[in-house]
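One chain of protein is taken out of this complex; the other chains stay put.
Then we have chain A:
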Amino acid sequence: MPGFLKRADQKLLLNKPGIWSTRAHLVVYYGILFLFVLTVICFLEPNDPRDYSTMEAWIGFVSIVSGIGFIVWMIYLLRFNVFKKYGIIHPLHGLVTFFLYFMASGILVSFPYVHPIVESVRANNTYTDEEIIRDVNNINIKIFQVEYDKLKEPWQYHRIQLVASVKKEVKDENEVDDPVTSYIINDYRYDSSDFYTKINEADSIVKVKDSVYLVYNTPDYSFLSPYLYWSKANDDLLSAFEIFKKVNGHPPTPAERETITRELDVLLKKYYYKHSRYYYNDETITGNELPLEMIRKKYRLGKIDNSISHIMMKKSRWRGNDKYAFMRVFYYVTLGITLLIFIFRHSSIRTFWLSVLTGVLLTIITAMILGFSRADAIHFLSFMIVYVLLFFFGSLAVWKAKRRMAITGICINLFVFIVTAFPLLVYGWCYEYKKYQLDHDGWVYKNLYNFEEYVIYAEVGGAVILLLLLATYISKVYRHWFALPED
(Lines give C-alpha, C1' and ligand atoms only; values in the text may rest on other atoms or scores of the structure.)
Protein backbone atom coordinates (compact mmCIF):
# COMPACT_ATOMS: atom_id res chain seq x y z
CA MET A 1 0.00 0.00 0.00
CA PRO A 2 1.49 3.38 -0.96
CA GLY A 3 2.30 5.83 1.84
CA PHE A 4 -0.45 8.34 1.16
CA LEU A 5 -3.07 5.60 1.06
CA LYS A 6 -1.74 4.09 4.27
CA ARG A 7 -2.02 7.47 5.96
CA ALA A 8 -5.52 7.99 4.59
CA ASP A 9 -6.47 4.49 5.71
CA GLN A 10 -5.18 5.15 9.23
CA LYS A 11 -6.95 8.49 9.38
CA LEU A 12 -10.23 6.91 8.37
CA LEU A 13 -9.74 4.11 10.88
CA LEU A 14 -9.23 6.57 13.72
CA ASN A 15 -11.89 9.08 12.72
CA LYS A 16 -14.45 7.51 10.40
CA PRO A 17 -14.65 3.82 11.26
CA GLY A 18 -17.96 3.45 9.41
CA ILE A 19 -16.37 4.55 6.16
CA TRP A 20 -13.10 2.74 6.85
CA SER A 21 -14.84 -0.56 7.45
CA THR A 22 -16.43 -0.50 3.97
CA ARG A 23 -12.90 -0.49 2.46
CA ALA A 24 -14.38 1.52 -0.40
CA HIS A 25 -11.31 3.78 -0.42
CA LEU A 26 -9.08 0.78 -1.17
CA VAL A 27 -11.42 -0.52 -3.86
CA VAL A 28 -11.56 2.93 -5.46
CA TYR A 29 -7.77 3.31 -5.46
CA TYR A 30 -6.88 -0.16 -6.68
CA GLY A 31 -9.92 -0.24 -8.96
CA ILE A 32 -8.95 2.99 -10.70
CA LEU A 33 -5.36 1.77 -10.92
CA PHE A 34 -6.52 -1.44 -12.55
CA LEU A 35 -8.86 0.44 -14.89
CA PHE A 36 -5.94 2.60 -15.97
CA VAL A 37 -3.64 -0.38 -16.58
CA LEU A 38 -6.41 -2.25 -18.35
CA THR A 39 -7.12 0.76 -20.56
CA VAL A 40 -3.46 1.01 -21.52
CA ILE A 41 -3.30 -2.73 -22.29
CA CYS A 42 -6.49 -2.50 -24.36
CA PHE A 43 -5.02 0.40 -26.33
CA LEU A 44 -1.83 -1.59 -26.89
CA GLU A 45 -3.74 -4.64 -28.10
CA PRO A 46 -2.94 -5.24 -31.77
CA ASN A 47 -6.59 -5.06 -32.73
CA ASP A 48 -7.30 -3.40 -36.08
CA PRO A 49 -10.66 -1.60 -36.06
CA ARG A 50 -11.43 -3.38 -39.36
CA ASP A 51 -11.06 -6.77 -37.74
CA TYR A 52 -13.61 -8.72 -35.74
CA SER A 53 -14.20 -7.44 -32.21
CA THR A 54 -12.36 -9.33 -29.50
CA MET A 55 -14.75 -7.89 -26.93
CA GLU A 56 -16.32 -11.19 -25.86
CA ALA A 57 -13.00 -12.79 -24.95
CA TRP A 58 -11.91 -9.70 -23.05
CA ILE A 59 -15.19 -9.40 -21.18
CA GLY A 60 -14.89 -13.04 -20.15
CA PHE A 61 -11.33 -12.62 -18.94
CA VAL A 62 -11.87 -9.29 -17.20
CA SER A 63 -15.05 -10.58 -15.54
CA ILE A 64 -12.90 -13.20 -13.84
CA VAL A 65 -10.62 -10.41 -12.60
CA SER A 66 -13.73 -8.56 -11.37
CA GLY A 67 -14.84 -11.70 -9.56
CA ILE A 68 -11.45 -12.04 -7.88
CA GLY A 69 -11.62 -8.34 -6.99
CA PHE A 70 -14.99 -8.90 -5.34
CA ILE A 71 -13.70 -11.85 -3.34
CA VAL A 72 -10.70 -9.87 -2.08
CA TRP A 73 -12.95 -6.94 -1.22
CA MET A 74 -15.34 -9.23 0.66
CA ILE A 75 -12.45 -10.72 2.65
CA TYR A 76 -11.54 -7.23 3.86
CA LEU A 77 -15.07 -5.89 4.08
CA LEU A 78 -16.40 -8.66 6.28
CA ARG A 79 -13.72 -8.16 8.92
CA PHE A 80 -15.25 -5.09 10.51
CA ASN A 81 -18.81 -3.94 10.92
CA VAL A 82 -19.79 -0.95 13.03
CA PHE A 83 -23.45 -1.90 12.95
CA LYS A 84 -23.02 -5.44 14.21
CA LYS A 85 -20.64 -4.29 16.93
CA TYR A 86 -23.30 -1.90 18.22
CA GLY A 87 -21.05 1.09 17.67
CA ILE A 88 -22.26 4.67 17.52
CA ILE A 89 -23.96 5.08 14.17
CA HIS A 90 -25.13 8.24 12.48
CA PRO A 91 -28.78 8.28 11.36
CA LEU A 92 -27.55 8.40 7.76
CA HIS A 93 -25.06 5.56 8.30
CA GLY A 94 -27.16 3.19 6.18
CA LEU A 95 -27.38 5.63 3.30
CA VAL A 96 -23.68 6.47 3.39
CA THR A 97 -22.54 2.85 3.53
CA PHE A 98 -24.96 1.94 0.74
CA PHE A 99 -23.49 4.68 -1.41
CA LEU A 100 -19.94 3.48 -0.66
CA TYR A 101 -20.83 -0.14 -1.45
CA PHE A 102 -22.46 1.02 -4.68
CA MET A 103 -19.39 3.01 -5.64
CA ALA A 104 -17.01 0.13 -4.89
CA SER A 105 -19.24 -2.42 -6.63
CA GLY A 106 -19.63 -0.06 -9.58
CA ILE A 107 -15.88 0.16 -10.05
CA LEU A 108 -15.53 -3.62 -10.01
CA VAL A 109 -18.50 -4.06 -12.35
CA SER A 110 -17.01 -1.48 -14.72
CA PHE A 111 -13.89 -3.58 -15.46
CA PRO A 112 -15.51 -5.59 -18.30
CA TYR A 113 -16.67 -2.33 -19.91
CA VAL A 114 -13.14 -1.10 -20.50
CA HIS A 115 -12.33 -3.11 -23.60
CA PRO A 116 -15.58 -2.36 -25.46
CA ILE A 117 -15.10 1.34 -24.70
CA VAL A 118 -11.46 1.32 -25.81
CA GLU A 119 -12.42 -0.51 -29.00
CA SER A 120 -15.04 2.14 -29.66
CA VAL A 121 -12.63 4.97 -28.98
CA ARG A 122 -10.02 3.42 -31.28
CA ALA A 123 -12.54 2.94 -34.07
CA ASN A 124 -13.90 6.47 -33.63
CA ASN A 125 -10.41 7.95 -33.61
CA THR A 126 -9.45 6.10 -36.77
CA TYR A 127 -12.59 6.68 -38.83
CA THR A 128 -15.29 9.33 -38.60
CA ASP A 129 -18.89 8.55 -39.51
CA GLU A 130 -18.89 11.07 -42.36
CA GLU A 131 -15.65 9.63 -43.70
CA ILE A 132 -17.03 6.08 -43.82
CA ILE A 133 -20.31 7.13 -45.43
CA ARG A 134 -18.48 9.29 -47.96
CA ASP A 135 -16.06 6.47 -48.73
CA VAL A 136 -18.79 3.85 -49.13
CA ASN A 137 -20.73 6.13 -51.47
CA ASN A 138 -17.58 7.00 -53.42
CA ILE A 139 -16.59 3.34 -53.76
CA ASN A 140 -20.05 2.45 -55.08
CA ILE A 141 -20.09 5.34 -57.56
CA LYS A 142 -16.53 4.70 -58.71
CA ILE A 143 -17.14 0.97 -59.21
CA PHE A 144 -20.21 1.81 -61.22
CA GLN A 145 -18.21 4.30 -63.30
CA VAL A 146 -15.35 1.88 -63.90
CA GLU A 147 -17.66 -1.05 -64.64
CA TYR A 148 -20.22 1.03 -66.53
CA ASP A 149 -20.07 -1.03 -69.73
CA LYS A 150 -20.66 -4.31 -67.97
CA LEU A 151 -23.73 -3.03 -66.22
CA LYS A 152 -25.78 -2.01 -69.23
CA GLU A 153 -28.35 -4.73 -68.92
CA PRO A 154 -32.13 -4.59 -68.79
CA TRP A 155 -33.63 -4.14 -65.34
CA GLN A 156 -35.88 -6.62 -63.69
CA TYR A 157 -39.42 -5.52 -63.03
CA HIS A 158 -42.63 -6.80 -61.64
CA ARG A 159 -46.18 -6.10 -62.56
CA ILE A 160 -48.68 -4.67 -60.15
CA GLN A 161 -52.38 -4.59 -60.69
CA LEU A 162 -55.11 -2.68 -58.89
CA VAL A 163 -57.97 -4.89 -57.77
CA ALA A 164 -61.10 -4.19 -55.76
CA SER A 165 -60.33 -6.84 -53.22
CA VAL A 166 -57.23 -8.97 -52.93
CA LYS A 167 -59.15 -11.93 -51.57
CA LYS A 168 -61.86 -12.03 -54.20
CA GLU A 169 -59.58 -11.47 -57.20
CA VAL A 170 -59.34 -14.30 -59.65
CA LYS A 171 -56.34 -14.19 -61.93
CA ASP A 172 -57.06 -13.42 -65.58
CA GLU A 173 -54.17 -14.67 -67.70
CA ASN A 174 -55.01 -12.52 -70.74
CA GLU A 175 -55.46 -9.25 -68.93
CA VAL A 176 -51.97 -7.77 -69.26
CA ASP A 177 -49.69 -7.65 -72.18
CA ASP A 178 -46.09 -8.35 -71.08
CA PRO A 179 -43.59 -6.28 -73.05
CA VAL A 180 -40.45 -8.07 -71.79
CA THR A 181 -41.59 -11.40 -70.46
CA SER A 182 -38.08 -12.75 -69.92
CA TYR A 183 -37.38 -10.33 -67.04
CA ILE A 184 -40.67 -10.37 -65.29
CA ILE A 185 -40.09 -11.79 -61.85
CA ASN A 186 -43.50 -11.52 -60.27
CA ASP A 187 -47.03 -10.51 -60.69
CA TYR A 188 -48.79 -8.78 -57.76
CA ARG A 189 -52.29 -7.63 -57.09
CA TYR A 190 -53.05 -4.88 -54.58
CA ASP A 191 -56.02 -2.97 -53.33
CA SER A 192 -56.02 0.79 -53.86
CA SER A 193 -54.09 1.76 -50.69
CA ASP A 194 -51.12 -0.55 -51.26
CA PHE A 195 -51.22 -0.12 -55.00
CA TYR A 196 -50.53 3.63 -54.95
CA THR A 197 -47.97 3.27 -52.19
CA LYS A 198 -46.03 0.86 -54.39
CA ILE A 199 -46.20 3.28 -57.28
CA ASN A 200 -45.00 6.19 -55.14
CA GLU A 201 -42.11 4.23 -53.70
CA ALA A 202 -40.95 2.71 -56.97
CA ASP A 203 -37.65 3.75 -58.55
CA SER A 204 -39.09 3.51 -62.03
CA ILE A 205 -42.50 2.61 -63.44
CA VAL A 206 -44.16 2.03 -66.76
CA LYS A 207 -47.89 2.48 -67.01
CA VAL A 208 -49.56 -0.29 -68.91
CA LYS A 209 -53.02 0.95 -68.15
CA ASP A 210 -54.66 2.79 -65.25
CA SER A 211 -54.88 -0.30 -63.15
CA VAL A 212 -51.67 -2.01 -64.24
CA TYR A 213 -48.09 -0.79 -63.86
CA LEU A 214 -44.71 -2.31 -64.32
CA VAL A 215 -42.43 -1.53 -61.42
CA TYR A 216 -38.74 -1.70 -62.23
CA ASN A 217 -36.14 -2.68 -59.62
CA THR A 218 -32.83 -0.87 -59.77
CA PRO A 219 -30.07 -3.48 -59.93
CA ASP A 220 -27.97 -3.62 -56.80
CA TYR A 221 -25.54 -0.84 -57.62
CA SER A 222 -24.78 -0.44 -53.93
CA PHE A 223 -22.00 -2.93 -54.44
CA LEU A 224 -20.63 -2.22 -51.03
CA SER A 225 -23.45 -2.49 -48.54
CA PRO A 226 -22.02 -2.91 -45.06
CA TYR A 227 -24.32 -3.18 -42.06
CA LEU A 228 -23.88 0.19 -40.40
CA TYR A 229 -25.58 -0.58 -37.04
CA TRP A 230 -26.79 2.96 -36.81
CA SER A 231 -29.91 4.11 -38.61
CA LYS A 232 -28.68 7.66 -39.20
CA ALA A 233 -25.64 6.37 -41.05
CA ASN A 234 -27.80 4.03 -43.11
CA ASP A 235 -29.98 6.99 -44.10
CA ASP A 236 -26.96 8.84 -45.49
CA LEU A 237 -25.85 6.00 -47.74
CA LEU A 238 -26.78 6.40 -51.38
CA SER A 239 -29.34 3.93 -52.60
CA ALA A 240 -28.77 1.88 -55.75
CA PHE A 241 -31.11 4.20 -57.62
CA GLU A 242 -29.29 7.32 -56.43
CA ILE A 243 -25.98 5.80 -57.52
CA PHE A 244 -27.53 4.98 -60.88
CA LYS A 245 -28.80 8.53 -61.26
CA LYS A 246 -25.37 10.00 -60.51
CA VAL A 247 -23.54 7.90 -63.09
CA ASN A 248 -26.13 7.16 -65.77
CA GLY A 249 -25.58 9.17 -68.89
CA HIS A 250 -22.08 10.35 -67.86
CA PRO A 251 -19.83 7.41 -68.66
CA PRO A 252 -16.19 8.29 -67.88
CA THR A 253 -13.73 8.66 -70.68
CA PRO A 254 -10.85 6.13 -70.75
CA ALA A 255 -8.54 8.75 -69.22
CA GLU A 256 -11.01 9.54 -66.49
CA ARG A 257 -11.53 5.85 -65.92
CA GLU A 258 -7.84 5.42 -65.19
CA THR A 259 -7.90 8.20 -62.61
CA ILE A 260 -11.07 6.81 -61.08
CA THR A 261 -9.53 3.33 -60.93
CA ARG A 262 -6.53 4.68 -59.03
CA GLU A 263 -8.76 6.58 -56.60
CA LEU A 264 -10.91 3.52 -56.16
CA ASP A 265 -7.86 1.43 -55.46
CA VAL A 266 -6.79 3.81 -52.69
CA LEU A 267 -10.24 3.69 -51.14
CA LEU A 268 -10.45 -0.08 -51.31
CA LYS A 269 -7.02 -0.49 -49.79
CA LYS A 270 -8.07 1.78 -46.93
CA TYR A 271 -10.72 -0.70 -45.87
CA TYR A 272 -9.26 -3.96 -47.06
CA TYR A 273 -8.03 -6.00 -44.13
CA LYS A 274 -6.11 -8.97 -45.38
CA HIS A 275 -6.29 -10.94 -42.09
CA SER A 276 -10.05 -10.71 -42.03
CA ARG A 277 -11.66 -14.05 -41.30
CA TYR A 278 -14.30 -13.52 -43.98
CA TYR A 279 -16.28 -16.73 -44.17
CA TYR A 280 -17.15 -16.32 -47.89
CA ASN A 281 -13.60 -16.70 -48.99
CA ASP A 282 -14.09 -17.68 -52.64
CA GLU A 283 -12.92 -14.64 -54.57
CA THR A 284 -11.79 -16.58 -57.63
CA ILE A 285 -13.43 -15.35 -60.82
CA THR A 286 -14.56 -18.28 -62.97
CA GLY A 287 -16.20 -16.32 -65.75
CA ASN A 288 -19.59 -17.85 -65.07
CA GLU A 289 -20.64 -15.17 -62.61
CA LEU A 290 -23.37 -12.66 -63.15
CA PRO A 291 -21.97 -9.12 -63.55
CA LEU A 292 -22.71 -7.99 -59.99
CA GLU A 293 -21.23 -11.13 -58.47
CA MET A 294 -18.15 -10.81 -60.62
CA ILE A 295 -17.67 -7.20 -59.49
CA ARG A 296 -17.90 -8.18 -55.82
CA LYS A 297 -15.26 -10.85 -56.33
CA LYS A 298 -13.03 -8.63 -58.41
CA TYR A 299 -12.90 -5.85 -55.82
CA ARG A 300 -13.01 -8.26 -52.84
CA LEU A 301 -16.04 -6.39 -51.56
CA GLY A 302 -17.00 -9.18 -49.16
CA LYS A 303 -14.00 -8.48 -46.98
CA ILE A 304 -14.42 -4.74 -47.28
CA ASP A 305 -18.09 -4.97 -46.32
CA ASN A 306 -17.01 -6.95 -43.30
CA SER A 307 -14.31 -4.46 -42.34
CA ILE A 308 -16.68 -1.51 -42.52
CA SER A 309 -19.35 -3.40 -40.58
CA HIS A 310 -16.79 -4.14 -37.86
CA ILE A 311 -15.71 -0.53 -37.70
CA MET A 312 -19.28 0.72 -37.51
CA MET A 313 -20.24 -1.87 -34.92
CA LYS A 314 -17.38 -0.71 -32.69
CA LYS A 315 -18.20 2.93 -33.28
CA SER A 316 -21.93 2.59 -32.68
CA ARG A 317 -21.73 0.57 -29.46
CA TRP A 318 -22.54 3.52 -27.24
CA ARG A 319 -25.22 5.10 -29.37
CA GLY A 320 -28.99 5.02 -29.17
CA ASN A 321 -30.66 2.11 -27.43
CA ASP A 322 -27.41 0.14 -27.14
CA LYS A 323 -26.07 2.81 -24.82
CA TYR A 324 -29.09 2.47 -22.53
CA ALA A 325 -28.84 -1.31 -22.62
CA PHE A 326 -25.19 -1.15 -21.50
CA MET A 327 -26.05 1.40 -18.81
CA ARG A 328 -28.94 -0.70 -17.54
CA VAL A 329 -26.80 -3.82 -17.31
CA PHE A 330 -24.20 -1.83 -15.36
CA TYR A 331 -26.77 -0.21 -13.08
CA TYR A 332 -28.77 -3.31 -12.26
CA VAL A 333 -25.76 -5.59 -11.74
CA THR A 334 -24.15 -3.00 -9.47
CA LEU A 335 -27.42 -2.38 -7.62
CA GLY A 336 -28.05 -6.11 -7.12
CA ILE A 337 -24.57 -6.72 -5.73
CA THR A 338 -24.77 -3.62 -3.53
CA LEU A 339 -28.12 -4.66 -2.11
CA LEU A 340 -26.88 -8.16 -1.35
CA ILE A 341 -23.83 -6.73 0.45
CA PHE A 342 -25.94 -4.19 2.32
CA ILE A 343 -28.42 -6.83 3.43
CA PHE A 344 -25.66 -9.23 4.49
CA ARG A 345 -24.01 -6.49 6.55
CA HIS A 346 -27.24 -5.66 8.37
CA SER A 347 -28.65 -9.12 8.88
CA SER A 348 -27.61 -12.22 10.78
CA ILE A 349 -25.86 -14.78 8.58
CA ARG A 350 -28.61 -17.33 9.16
CA THR A 351 -31.39 -14.91 8.26
CA PHE A 352 -29.52 -13.76 5.16
CA TRP A 353 -29.30 -17.28 3.75
CA LEU A 354 -32.88 -18.02 4.79
CA SER A 355 -33.89 -14.91 2.84
CA VAL A 356 -32.02 -16.16 -0.23
CA LEU A 357 -33.74 -19.52 0.11
CA THR A 358 -37.15 -17.87 0.55
CA GLY A 359 -36.55 -15.72 -2.52
CA VAL A 360 -35.65 -18.75 -4.61
CA LEU A 361 -38.61 -20.76 -3.35
CA LEU A 362 -41.05 -17.90 -3.94
CA THR A 363 -39.71 -17.51 -7.48
CA ILE A 364 -40.22 -21.20 -8.19
CA ILE A 365 -43.69 -21.32 -6.63
CA THR A 366 -44.79 -18.13 -8.40
CA ALA A 367 -43.49 -19.42 -11.72
CA MET A 368 -45.38 -22.68 -11.21
CA ILE A 369 -48.62 -20.93 -10.28
CA LEU A 370 -48.35 -18.59 -13.24
CA GLY A 371 -47.41 -21.45 -15.54
CA PHE A 372 -50.22 -23.75 -14.51
CA SER A 373 -52.84 -21.00 -14.53
CA ARG A 374 -51.70 -19.70 -17.96
CA ALA A 375 -51.36 -16.29 -16.41
CA ASP A 376 -50.05 -13.30 -18.36
CA ALA A 377 -47.82 -10.36 -17.54
CA ILE A 378 -50.46 -8.52 -15.56
CA HIS A 379 -50.83 -11.47 -13.18
CA PHE A 380 -47.08 -11.77 -12.75
CA LEU A 381 -46.83 -8.06 -11.98
CA SER A 382 -49.76 -8.32 -9.55
CA PHE A 383 -47.98 -11.13 -7.73
CA MET A 384 -44.81 -9.10 -7.46
CA ILE A 385 -46.63 -6.02 -6.17
CA VAL A 386 -48.41 -8.13 -3.56
CA TYR A 387 -45.03 -9.57 -2.49
CA VAL A 388 -43.53 -6.10 -2.02
CA LEU A 389 -46.50 -5.05 0.10
CA LEU A 390 -46.37 -8.29 2.10
CA PHE A 391 -42.67 -7.87 2.81
CA PHE A 392 -43.24 -4.27 3.82
CA PHE A 393 -46.03 -5.09 6.25
CA GLY A 394 -44.00 -8.04 7.51
CA SER A 395 -41.12 -5.70 8.25
CA LEU A 396 -43.43 -3.42 10.23
CA ALA A 397 -44.02 -6.28 12.67
CA VAL A 398 -40.52 -5.72 14.03
CA TRP A 399 -41.66 -2.67 15.99
CA LYS A 400 -43.92 -4.82 18.13
CA ALA A 401 -41.58 -7.79 18.38
CA LYS A 402 -40.03 -8.76 21.70
CA ARG A 403 -37.49 -11.11 20.20
CA ARG A 404 -35.51 -11.40 16.99
CA MET A 405 -37.37 -13.70 14.66
CA ALA A 406 -36.08 -15.01 11.37
CA ILE A 407 -39.39 -14.43 9.57
CA THR A 408 -39.32 -10.70 10.32
CA GLY A 409 -35.69 -10.53 9.19
CA ILE A 410 -36.57 -12.31 5.95
CA CYS A 411 -39.38 -9.82 5.30
CA ILE A 412 -37.02 -6.89 5.87
CA ASN A 413 -34.32 -8.40 3.65
CA LEU A 414 -36.66 -9.20 0.78
CA PHE A 415 -38.36 -5.83 1.05
CA VAL A 416 -35.01 -4.04 0.84
CA PHE A 417 -34.01 -6.17 -2.13
CA ILE A 418 -37.16 -5.59 -4.14
CA VAL A 419 -38.31 -2.11 -3.16
CA THR A 420 -36.28 -0.45 -5.95
CA ALA A 421 -38.35 -2.34 -8.49
CA PHE A 422 -41.66 -1.28 -6.95
CA PRO A 423 -42.34 1.78 -9.17
CA LEU A 424 -41.30 -0.29 -12.19
CA LEU A 425 -43.74 -3.03 -11.21
CA VAL A 426 -46.57 -0.55 -10.69
CA TYR A 427 -45.78 1.18 -13.99
CA GLY A 428 -45.61 -2.16 -15.79
CA TRP A 429 -48.91 -3.18 -14.22
CA CYS A 430 -50.61 0.05 -15.29
CA TYR A 431 -49.22 -0.33 -18.80
CA GLU A 432 -50.39 -3.92 -19.08
CA TYR A 433 -53.77 -3.04 -17.64
CA LYS A 434 -54.18 -0.22 -20.16
CA LYS A 435 -53.17 -2.60 -22.91
CA TYR A 436 -55.66 -5.14 -21.67
CA GLN A 437 -58.43 -2.52 -21.64
CA LEU A 438 -57.63 -1.34 -25.18
CA ASP A 439 -57.52 -4.93 -26.34
CA HIS A 440 -60.82 -5.58 -24.63
CA ASP A 441 -62.43 -2.54 -26.21
CA GLY A 442 -61.17 -3.55 -29.64
CA TRP A 443 -58.66 -0.68 -29.90
CA VAL A 444 -55.33 -1.07 -31.52
CA TYR A 445 -52.12 -0.72 -29.52
CA LYS A 446 -50.89 2.23 -31.52
CA ASN A 447 -53.13 4.36 -29.30
CA LEU A 448 -51.07 3.21 -26.30
CA TYR A 449 -48.04 5.17 -25.22
CA ASN A 450 -44.64 3.60 -25.74
CA PHE A 451 -43.51 1.59 -22.70
CA GLU A 452 -39.88 2.62 -23.15
CA GLU A 453 -40.83 6.26 -23.13
CA TYR A 454 -41.64 6.45 -19.43
CA VAL A 455 -39.76 3.48 -18.01
CA ILE A 456 -36.81 5.66 -17.07
CA TYR A 457 -39.05 7.65 -14.69
CA ALA A 458 -40.06 4.44 -12.94
CA GLU A 459 -36.41 3.39 -12.68
CA VAL A 460 -35.31 6.75 -11.29
CA GLY A 461 -38.31 6.72 -8.96
CA GLY A 462 -37.24 3.30 -7.66
CA ALA A 463 -33.75 4.56 -6.91
CA VAL A 464 -35.10 7.66 -5.17
CA ILE A 465 -37.50 5.59 -3.06
CA LEU A 466 -34.66 3.28 -2.04
CA LEU A 467 -32.44 6.19 -1.02
CA LEU A 468 -35.25 7.85 0.91
CA LEU A 469 -36.08 4.62 2.69
CA LEU A 470 -32.42 4.02 3.49
CA ALA A 471 -32.27 7.41 5.16
CA THR A 472 -35.52 7.00 7.03
CA TYR A 473 -36.95 3.52 7.41
CA ILE A 474 -34.55 0.76 6.41
CA SER A 475 -31.67 1.69 8.74
CA LYS A 476 -34.03 2.05 11.66
CA VAL A 477 -35.85 -1.20 11.05
CA TYR A 478 -32.56 -3.10 10.77
CA ARG A 479 -31.24 -1.42 13.91
CA HIS A 480 -34.33 -2.40 15.83
CA TRP A 481 -34.51 -5.96 14.49
CA PHE A 482 -30.83 -6.86 14.78
CA ALA A 483 -30.52 -5.74 18.41
CA LEU A 484 -33.57 -7.65 19.62
CA PRO A 485 -32.83 -10.50 22.04
CA GLU A 486 -32.97 -14.00 20.65
CA ASP A 487 -35.19 -16.82 21.75
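Assume a contact is a pair of C-beta atoms (placed from the backbone, for glycine too) under 8 Å apart; a residue touches a chain by one contact, two chains touch by 3 or more; residues count from 1.
What we mean here is this: contacts and distances are computed from a predicted model.
Enquirer: Any idea which of "Cbb3-type cytochrome c oxidase subunit II", "ABC transporter domain-containing protein", "Carbon monoxide dehydrogenase F protein" or "Alkyl hydroperoxide reductase C" UniProt assigns to the chain that's been left out?
Expert: "ABC transporter domain-containing protein"
Enquirer: Which candidate, A:14, A:44, A:71 or A:349, sits in contact with the chain we can't see?
Expert: A:14
Enquirer: Just to verify: which one of A:80, A:148, A:383 or A:433 makes contact with the chain not shown?
Expert: That would be A:80, which touches the missing chain.
Enquirer: Just name the one of A:46, A:254 or A:485 that touches the chain not displayed here.
Expert: A:485
Enquirer: For the chain that got dropped from the picture, name the residues of chain A it touches.
Expert: So the residues of chain A touching the missing chain come out as 13-18, 20-21, 76, 78-80, 82, 85-88, 402-403, 479-480, 482-487.
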